[in-house]
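I have placed the structure first, in the form of structure tokens, so that the comments after it can refer back to it.
As you look at this complex, bear in mind that one protein chain is not there, while each of the others sits in place.
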Amino acid sequence: MRLGLREKARAYSPWIFHAHAGGCNNCDIELAACFAPRFDLERMGIQLRNNPRHADIFLVTGPAPKQIAPMLRRVYDQVPNPKVAIACGSCAITGGIYNRDDEKPNYAIGGPVEKLIPIDILVPGCPPRPESIIQGIMLALEKLRHR
Amino acid sequence: MELPSTISIASIVFLPIVSFFLGIIYGYEIRKVSARLQSRRGPWLLVPKSLRGTLGVTRLFQPLYDIIKLLCKESLIPSTSTKGLFRSAPYIALTCVIVAAAFTPVATYSYLASFELSLVVILYLLLGVPFAFILGGAASASPWGVVGSQREAELMLAYETPLVIAAFSIATMADSLSVQKIIDVQATRLPFLLLNPLSAVAFLVAIIGKLHLKPFDVPEAEVEIVAGPATEYGGRLLAIIEIVKTFLMAICVGLFIALFLAGGSVPGYEKLFSIPTFLLEGLLIVLVMTLIHTLNPRFRIDQALIWYVRVPTILAISGLVWAYAFRHFFPAFI
Amino acid sequence: MGRTEDIINGLNQRLGTDFEFKAGTKIYWFYTNRERVREIAKYLTGEFKARLINVSVIDRGLNGYEVIYHYSLDHLDQYVHFNVKVQLPPEEPEIESISDIAPEASWSEREMMEFTPVRFIDHPDPRHLWLPYEWPNPVESEKCEHFVDKNGKLPFAPDTAQKLERSLIPLGPYHPLLIEGAYFRVKLNGETITDVDVKLGWNHRGIMKLFEGRSYSRGVFLAERVCGICNVAHTTAYLNAVETLGGIEIPDRARYIRTLMAELERIHSHLLWLGVAGDLIGFKTLFMLSLKAREQVLDIFESLTGSRRAPAMNLIGGIRKDVKGEVITKTNRRLQTMKKETAKLIEIVYNHPLTRKRLQGIGKLDLFTAKNAGAVGPTARASGWKLDIRQSSPYAAYGPEYTTWDIVTDEGGDVWSRAIVRLKEILVSADILVQCLKALDNNTGPISIEAADPKDFKFNEALGKAEAPRGELVYYVVSDGSNIPYSVRIRTPSFRNNALLPKLLSGHTLADAPIIIGSIDPCYSCTDRIITITDSGAKKNSNMAASSQFAWSQ
Partner (left out) sequence: MKYGVVKLTKELLRNAIHPVTVNYPAKKDSLGELTEIVDESRGKHRFDEVKCVGCGACAIVCSSSAITESDSDLERTLSVEIGRCIFCGRCRDICPEKGLELTPEFEISKKGQNANDCIRVEHSVPLGPCDKCGRPTFPIRQIESVKKRVSENIDPANLVTVNKDMEIFMRYCPDCRRTASYALRTHPRKSY
């Protein structure tokens, strides 16, 4: 498949913004591990940016408690197009263990994340292994190229 | 002065492009070397075969890809900013560095460098870059941008002093303010790195501050003030800032080589031979800067200021004194 | 024991008939009425230096509300706790606040005011702790469900970019300083911080409510997800409480394995802290090196439990999977590698002139303030307070009959001391690990026993404590004999240490703010509560309440 320089560059240098939306931190430290020596994501030119304005991939962890939900949406809007959103961890996808058994909504949870922002990639796991996260990011690259 | 020939005009046009690509290679080197020092792999020089479909063959031009990607992104302009200034600030910086790049000799080649006062022009233009960043940061109306601009201004005062003093001590020794002349003086005799190491160290530390490498990345301190003046920039405007930074890297390194390492020329050899030497020296200087970058945490802004006054400024002044003493005792040398 | 008897006699004399006493083993429960609460608080915290570890409110339905003040004396006398209970009628659930006597109570009372209709009268700062300020008080579940309308829009969304005062810097909710959401409103004078206001709760997931809908055995996994970094400590504390309820004595082997997991986790947490602290002072290399050392710990976790994080080893009555055979020698070998790498890291941190320059002399916390404000864990130990739950109320295999080790303390009280305490604790933990592995290698036995049926639980309430990597962790579990806990109350270590932040921050520069905040190792997934304790508290509160819309500007 021939790609233009623009699409290539997009897939070659994705910058990630990590939005923590509640959750227990396990996903966050596994994401940190992705940028640490063992699973160095910079091999692929991927950088962790702390500024949503610089990001291409918006990675969300956590079930999005009600208080942070509007902030999450707002930060997502600050990411310039084209962008891809990854829901990382079981609680970002469905709410995971923070769901109530009787299927009534948990009073504190405004998520799952799919309710608040459009999600493109799902990375299940609690916490997902760094390998899973890397695989998710590779899928995100494919998606980003065709945005 | 004779009229510029076609070749000279071509060199003026091509020099910034060459500088830009040099800056990209240096940028890659910083990333790769610091990654290796941290026992990571860093951006692949050769991407493994199974991933070439998605990731391309090499990551040597990683900073270039970043820039192209950013150029193709939309740029969001905050509603609270002073829009005109916010938009134009990166372009002001870009103009400054492109002109400065045309003046900076790459491997002794530069038509404009042979002008009298070309050193002053380069230093002056380089001063324009932090000024533009300060303007942009202040115009963005983000508290982080404002704090970043404030820090940038403070740091600029700190590093410009040793930078200028060190550059002028070299000019004193070479008895000229033309970069080309300084190179020629060194090419026939010894490089100034050996004759005036004090100034060389002061200059190197000053350009580390100018390039915002650790321990002097105070204006861009990520965990404190997000990205400093560049906080609100995104997309195309951020790409311009990245381009400026790339240029700045090449210019600073090129200037160091021109002032202290005879622009890469080796006495007794053809002028053409200076190209590989120039590249090698450039990569070496970046290596040293990367080592300092990885070895240190960030200074606090007040610590950085005090340190700059205490060490590089004193070094630069003693370099200047040394230069005068040298001129006085070995007038024949110059 | 003389001291404890003194207290009981003294309470009897002073309170006379207003006071009823039920003896436990070393955990005492008192019943009194609400007029006496302040007197007891003065008596216990003032004369006997008891620590108020938590204030819990249990909703007893038609029988009203039960307010329980948990005082701990275990730092003076092993295992001793005093729990003072007050019954409040449902129609008038009001009680006087004791936060002026014991400042530690302030946050706990606010938390309880949020979740129950109990009012603590004269509380200095009755704002919401965890929940948005806009929510009703108390929060009722039916009302809260209206908070997401049909379009999925949340009515408490903030205004679009407010024009901020230049000197008022918002740190968060999304700020690179902390991965987690936290909102510090910092008032600057130049670069110097003059005032701080904190709003937390961005991470509030309603876990205590979730506990009340799950069986005891499933609660273990919920406890594990309270915090991802100290998950073993959470499960251990929860199980300490549940096993006390049921009168379960877990076998020795299970004790050793629990200790093994807890100490591995402590090493992991401290290494992670070192990495994050390195990042906070801009030392990326330190971050990389400590995360590299951390991978060794994760490898041990993986080979022992099958997962890098969240080991899921603890179950009621024991543990899930035995540690035996060749995995012990392998673990020992990995431990040696890890120890070597950590020793190298310590040497680097200790001798690097710039790290010293950045860490020394900032965020000072003296012993008096630490004791008064109720600091716990490494934060307290760095101020010279020898406070460690592992020795003051030993659980799992921390008692002297199982392992021998010393508490690490430092006198400095600044960020540097906290770093040193944590780094030394890594080595102590490695020592405990070696002892545990040796014991596991030499002994055999069962790894778990049959858990008692909740119907046959010996007690109907119990306190479970554990020393998490960040400090003392308290679980209070109430049973009503059914399959699910009646109520669970959690007091996490960061809850206490976060209270110190405004104090630590003011007077320092903005550049030091990240490392000072980082130095207490705040864990908002554990905590998620708020506070303001600064000199200009009252004025600022009104200011903050008026502008409850958060501007977030990035």
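First chain written, first letter: the chains are A, B and C, and each begins at residue 1.
Heads up, the rule we're going with is that contacts are C-beta pairs under 8 Å (C-beta built on N, C-alpha and C of every residue); 3 or more make two chains touch, one makes a residue touch a chain.
Every value quoted in this text rests on a predicted model; they were computed, and no experiment measured them.
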Omitted chain - touching chains that are shown: A, B, C
Options C:68, C:131, C:222 or C:504, residue touching the unrepresented chain: C:222
Contact with the hidden chain (one of C:36, C:110 or C:292): C:292
Full-complex contact with the absent chain, from C:60, C:321 or C:438: C:321
Touching the absent chain when the full complex is considered, from C:310, C:408 or C:488: C:310
Chain not shown, touching residues in chain C: 214, 217-218, 220-222, 224-225, 285, 289, 292, 295, 298-299, 302-303, 305-307, 310, 312, 320-321, 344, 347-353, 355-356
Interface with the undisplayed chain - residues on chain B: 33, 36-41, 48, 50-51, 291, 294-295
Footprint left on chain A by the chain that the document does not show: 37-40, 43-44, 90, 93-97, 99, 101, 112, 114, 118-126, 128-136, 138-139, 143
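Operating definition for what follows: only the chains that are shown with their structure count from here on.
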Contact graph of the chains (line, ring, star, complete, other): complete
Pair sharing more residue contacts (C-beta pairs) when B-C is set against A-C: A-C
Chain separated most widely from chain B, comparing mean CA positions: C
Chain centre separation in whole Å, for chain B relative to chain A (CA means): 35
Centroid distance [mean C-alpha coordinates] between chain C and chain B, Å: 48
Contacts with 2+ other chains: residues of chain B: 38-40, 222-223, 226, 231-232
Per-residue overlap in chain C, given as positions that touch at least 2 other chains: 175-176, 288, 292, 554
Contacting residues of chain B [partner chain A, same complex]: 31, 35, 38-44, 51, 54-56, 59, 62, 64-66, 68-69, 72-76, 222-223, 226-227, 231-235, 238
Touching residues (chain side chain C, partner chain A) in the complex: 130-132, 139, 141, 144-145, 147-148, 152, 154, 156-158, 173-176, 179-181, 201-207, 209-210, 213-214, 221-222, 225-229, 231, 272, 275, 287-288, 291-292, 294-295, 298, 308-310, 523, 525, 550, 552, 554
Parts of chain A lying in touch with chain C, wherever the complex brings them together: 18-30, 32-33, 36-38, 50-53, 62-63, 65-71, 73-75, 78, 96-98, 100-102, 105-110, 115-116, 126-127, 129
